[in-house]
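Below is one structure; the comments refer to it alone.
A single protein chain has been omitted from the complex, and every remaining protein chain is retained in its original position.
First chain written, first letter: the chains are A, B and C, and each begins at residue 1.
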Amino acid sequence: CGFWGGSDEVKPNELVDFTSEKQVVVRWSADVGNGPGDKFHQVVPSIIDGRVFAMSADGKVAAFDEETGSKLWSVELEQSLLAGVGAGSGKAVVVTEAGVVISLDATTGEELWRSQLTSEVASEPQLNNELVVVQLINGKIIALEGDSGEVRWSYDTTLPRLTLRGTSSPLVALDVTLAGLDNGKFVALDNTDGGVLWEQSISIPEGRSELERMTDVDGKPLLFENVIYIPSFQGQLVAINPFNAQTLWAKKMSSYRSLAAGFGNIYVSEANDHVQALDSRSAASVWKQSQLENRQINSPAVIGNTVAVGDREGFIHFMSQIDGHFVARFDAGSGLTGDMKSKDEVLYVLTDAGRLFALTLN
Amino acid sequence: CSWFGGDKELPDIPEQQLYDEAISALERSEYQVAVDKLQLLEARYPFGRYSEQAQLELIYAYHNNYEPDAASAAADRFIRLHPSHENIDYAYYLKGLTAFEQDRTFFEKYLPIDITQRDPGAALASFESFSTLLNRYPDSQYAPDAQKRMVFLKNRLATYEVHVARYYMKRGAFVAAANRGRFVVENLKETPAVPDALAVMFQAYTELGMTDLANSAQEVLLSNYPDYDLKTYRQENKSLMETATFGLLGGAEEPVPPTRAINPKAAEAAKEKAKQERSFFDKITFGVFE
Amino acid sequence: SFVPFAVKDIRLEGVQSVEPGIVFRNFPIVSGDTVSEASLATATKQLFKSGYFEDIELKREGDYLILKVRERPAISRIKLDGNKVLKDEDLLLGLKQSGLREGDVFKRSALDQIRLDLLRLYVGQGRYGASISTEVEPLPGNRVSLNINIKEGSVASIQHINIIGNTVFDDEDLKDLFSLKLPSFWSFYTKDDRYAREKLSGDLERLRSYYMDRGYVKFAIDSTQVSITPDKKNVFITVNIHEGEKYTLKDVNLAGNLVIPEEELVTSIALEAGQTFSRKAMTNAQETITRALGDQGYMFANVSPLPEVNEEDKTVSLKFFVDPGKQTYVRRINIKGNSRTADEVVRREMQQMEAAIASTESIEKTKQKLQKTGYFKSVNMEASPVPGTDDQVDLNYTVEEQQSGQFTASLGFAQSEGFIIDLGVQQDNFFGSGKKVGFNIAKSTTKREASFNYLDPYYTVDGVSRGFDIFYRERDFEEDDVSSYSLDEYGAGMTFGYPIDDYQRLSFSLGIENITINPNSSKPVEEIQSFIDEEGNSFLNLKGTLGWTNNHLNRAIFPSEGYYHSASFESAIPGSELGYYRLHYNTKWYRPVVEDSGWILGLKGRLGYAQSYGGQSYPFFKNFFAGGIKTIRGFENNSLGPRDSNGDPFGGNVMAVGGAELIFPMPLVEDKSGWRTLLFVDGGNVFASDCLASSSASSNCQEGIQFDEFRYSAGFGMTWLSPMGPLSFSIAKPLNSQKGDEEQVFQFSLGQSF
Partner (left out) sequence: CSDFPGVYKIDIPQGNIISQEAIDQLQPGMTPSQVRYLMGTPLVVDTFNGQRWDYIYTFKKGWDARVQGNLSLFFKDGLLSHYSGDYKPAGLQEAQ
């Protein structure tokens, strides 16, 4: 038994060997400075109008061509960044550690405007044609005018004394913003003035100690076939019809990662690093892959007929969407704390060390 | 995986055997062994047949094992747990005894230290436990001994007060000295220090020029202790200079009434007058001997 | 319905280990009482309150009352396993505080409380990942064993501290204020990267006062977020602040019943209009006023500052509302903890009288004077109001005594001189009488001595001291590797001293001594021989000494603040066979580097000048010496300065010695009050102002002070207050020792503390 205390240190499961059925092809890969680092930032690349945006913790923002991966532009902000790049309607927006929102032109990377917030932002800003919506870690959600950075509205809620690091980031539609909060609530806000349209509590704190009473909604809500699926930590996974706020089903499950969907299933990376597929209609458990326990996996991403998760040691595991057996595995070279993004059968991965991959399966 | 020896599994000694071993250890006055056995008994059989008796014996064992704090803590615990126990007076008595022993410490027995001039703290605690014993259980078998010890403690406390009063007389803080004397007369009656306390009160009030208070103190003193040799403070302490110069220079002055001054100006005048009078000897020795 | 009936007898059922006597004692109904429904209910409630039983049932059988009870099991053992960081005792103590001990009654409801209390102990250690499960194992005789197994998990360390909204001061300066730090090299020892909520609130308070003390009256901490990673290993802290504007002080005025003239108060608080507003300056001013009132007897005065902020011109007008309360008198002063020291020895140091107006100044001075006696390790005072009055208090002084003075005893046997003995007792507080008594008897190669000294610091109640000493001493300096001669002295002296104010004392002493020099015939020393030729070798000397001391140190032993000067003029009184005078000046100065951090800067200096008068030659044996643990550490005792014709150290009539010390708290020791550790630099030397006639080359006698002859050394020193007296040792490295200097890296002494 270990000599220095901590003897019952949790050790990640060994890699399981299997016959791989598919090959992972690196379409292109590029470098983004020394990357987002491993301080548990939920950084995710964004892909808009043929450009892939990525950043590094020490203030580098870069755009790459979606097809070729060649660098279109890159900017040094000399201010450390915590969250990923939010991109949309011709803009790429980041938030510095000191709470300054910086909007860059998506094509040239030239700075458009800046706006000082009152607290930290730990998830990438979300944009629609008019607004840039950011979720702060002090329980505020602020909508800035897309072209000037003026504050249009701000929503505030109180948080418990201890929460999980990081926040969810809101789903911004044309006229409504849907956001999961660190106190286990889920709100729909009117984009014109930030008024609360409806509110639902996803996870209710139980237990006596602060740790047991954490009920963060840190994963991003998933819109799939007109139903919103919302994961929560030490709470439930809830399916809600966004138009009439009716809860379709709720299943006791703890996850602080985002969701993915495919083949009628909802894929969840549970807090205990099991990957589970639930039927989107009935929440019945379709399959469960628990051989990745304690490998600290990130959010699932659907590519082809597989669903992929990355882990802290830098391996990406591709599982079949049918029964979850391993289909392929790829070594990205360094840890994957942030999430991955799949678009048109290509999986975009940004490793902690700042390597950006575009992967496909054949 | 425990590195340093497995968890020591204590065999379950039957209650009766544990108690008998403890009592025999007490008789052989192996108090440390008795303490361990009694503690084990209390832990293993908290509500057994012997639990109350064990707690009582534990106080006695701690006391003889020179653990005064543990003894009084065990006594408090017994009094709290069994308020109406028939020999609870024994607990109070033991509590008083430990504090009493603690007061007459090592020093008094072997070193020439006058305990009555030292910290009366332990004596007070002992006095209080004995007095609770006396008023709650006047007919307890320990009452007479407690009574005797209380008298000793009262005398010790009274002598302490008179020592302090004498210091304040020397210092010239006459009201303080009088009040210390009054504390003895009011709270520590029938102690050998009462006449000295009355004497100090008489001397202090005389120095303050409060004749009627001085007379009433003198009257009470002489009526109760006719042969007390009462002298004023000045007669008692010829001025230091006289002793230092073997009576050559300083004569015994009569008690000079203090200069009466109500307003500051009068005080200034009095000070000026006093300054010239300082004797020549006093000047050359820079007032060392005054 | 229930018909009251006379209970013929009570029968017990279900009792296993609880003694029937206990049951009846807590069930206030005895056979023969008539019982009603109500009296039964209260009786049952009281029995239940005793805590022995889980369930109590009453049944009636004819005139018998059946008491059916189910006993609560008693915990006879608490077994803990899996705990490594927190030992069994700490955990059991934690459980005891929440009311659970071996031998107590076991309540199932307490189980959850136990789990929570233990978890809180681990969270307190920063081990957020700990998990605890409890299991109750029944034992025979209605007893249970509580088995608690613990998985301690790993320590959560702080990964990220971020302050948002600071424009005036940059992140680094503000983060320095925090006790919580990011992991650094030292974190394994200081553990300052472990999150604890109390530490964070303390840090936020420091942040708030940092801003408030620099004029930012409107400073506010909007919110603080503490978050933890899912694996419970890293903690993130974000503090969102709002600085607001910088404000200056517009005006200061006092309201209420001031008791002390207003101008006097206004000048004493030293706040001028226009200066940047500072909360610290405001609280200091408040304290100054409260203390000023306290000095006039208003012990319970309360002074409330009311800052009025005017937004337009960004100024604050400060108003102090003074409510003096009633003048307070001291009824009694009680002294506790003096089991060896007599009451009068403590009371005579007190400036505050009983039955007199209370004054905070004299109460504070009393504490300082008690500490300056050196008899006490700690002195604290508590004022407790006298019940039944609103203007009287009792002062309770608690002192903790310590060994003051030292005791040396060494016995030995050497063929050459036979029996060697060195027995010395020096007690400042002789048997608690407050008198300084010392005697020593020595018979060894270097000296034979019998001496006695006595001093009563309070011969009169005002502190006039009187003392005398008597000695017979034969010292062979050659053995002490100084110049080769020996000195036989015997004599006696008397001394008087008295205070001229709270800090300064004057002293006079008169002494008569008979000195005989016996030079070592085998190794003649020219200087000694020439002195003896002129003056002879035995002298009767009547010497007088005038002394002055000015002691502002805060403590006699291990002072940490204040300064000390002492000067003395010793001279042979005309008519004695010697004609010389000696001037000696000694100063010390201490100041804490950072307020009560234990880091203290100390400076020391000693000057000496001696000369003969009346045409007589200067007695060499009255020379000053340098070198050794008392003057310049790192050099042999008395080995510095001019040499005699044989090259042995001869001392000098001019001395200049000094030193600087950096005192730091003794690491790894809990009770630091008994230790003093320091780094030091010493420097100086002794010189001869005029050389004795001596032809030999080896006496390199130069006249007057030669700065290049100064010797320096640096090193580490430590003193421990042992029961035998202060033990000091030093390890020093001479920096500029020249040929012939005798270095001594390690030096040790008993009875002298740094």
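Assorted remarks:
Basically, contacts are C-beta pairs under 8 Å (C-beta built on N, C-alpha and C of every residue); 3 or more make two chains touch, one makes a residue touch a chain.
Being a predicted model, the structure only gives us computed values, none of them experimental.
Put simply, the missing chain touches B, C once the whole complex is considered.
Of the listed residues C:391, C:422 or C:636, the one in contact with the hidden chain in the full complex is C:391.
Interface note: of C:178, C:498, C:618 or C:650, the residue touching the hidden chain in the full complex is C:498.
When the full complex is taken into account, the listed residue touching the unshown chain is B:178, out of B:99, B:157, B:178 or B:200. Considering the full assembly, C:464 is the residue among C:130, C:161 or C:464 that touches the omitted chain. Residues 297, 326-327, 329, 331, 351, 353, 355-357, 389, 391-392, 460, 462-464, 498-502, 506 of chain C touch the missing chain (whole complex, contact as defined above).
Interface with the hidden chain, as seen from chain B, comprises residues 171-176, 178-179, 182, 185-186, 208-210, 213, 216-217, 220, 258-262, 266-267, 270-271, 273-275, 278, 283, 286-288, 290.
The criterion applied here is as follows: only the chains that are shown with their structure count from here on.
The central chain here, found by comparing per-chain C-alpha centres with the mean of all protein C-alpha atoms, is C.
Centre to centre, using the average C-alpha position, chain A and chain C are separated by 57 Å. With each centre defined as the average position of its C-alpha atoms, the distance from chain A to chain B rounds to 76 Å. Inter-chain centre distance (chain B to chain C, centres taken as mean C-alpha positions): 29 Å.
Shown for chain A are the residues that touch two or more other chains, of which there are none. Chain contact summary for the complex, chain B toward chain C: residues 2, 7, 10, 12, 42-49, 51-52, 82, 84-85, 105, 107, 111-114, 117-119, 121, 160, 163-164, 167-168, 170-173, 175-176, 178-180, 183, 240, 286, 288. On chain C, the positions that touch chain A within their shared complex are 82, 84-85, 112, 116, 119-120, 123, 128, 151-155, 159-160, 162, 164-165, 197, 222-223, 225-232, 234, 236, 238, 240, 242.
For chain C in complex with chain B, the residues that touch the partner chain are 17-19, 22, 25, 52, 74, 76-77, 79, 81, 102-105, 139-141, 143, 331-332, 335-344, 347-348, 353-356, 431-432, 460-461, 464, 496, 498, 506.
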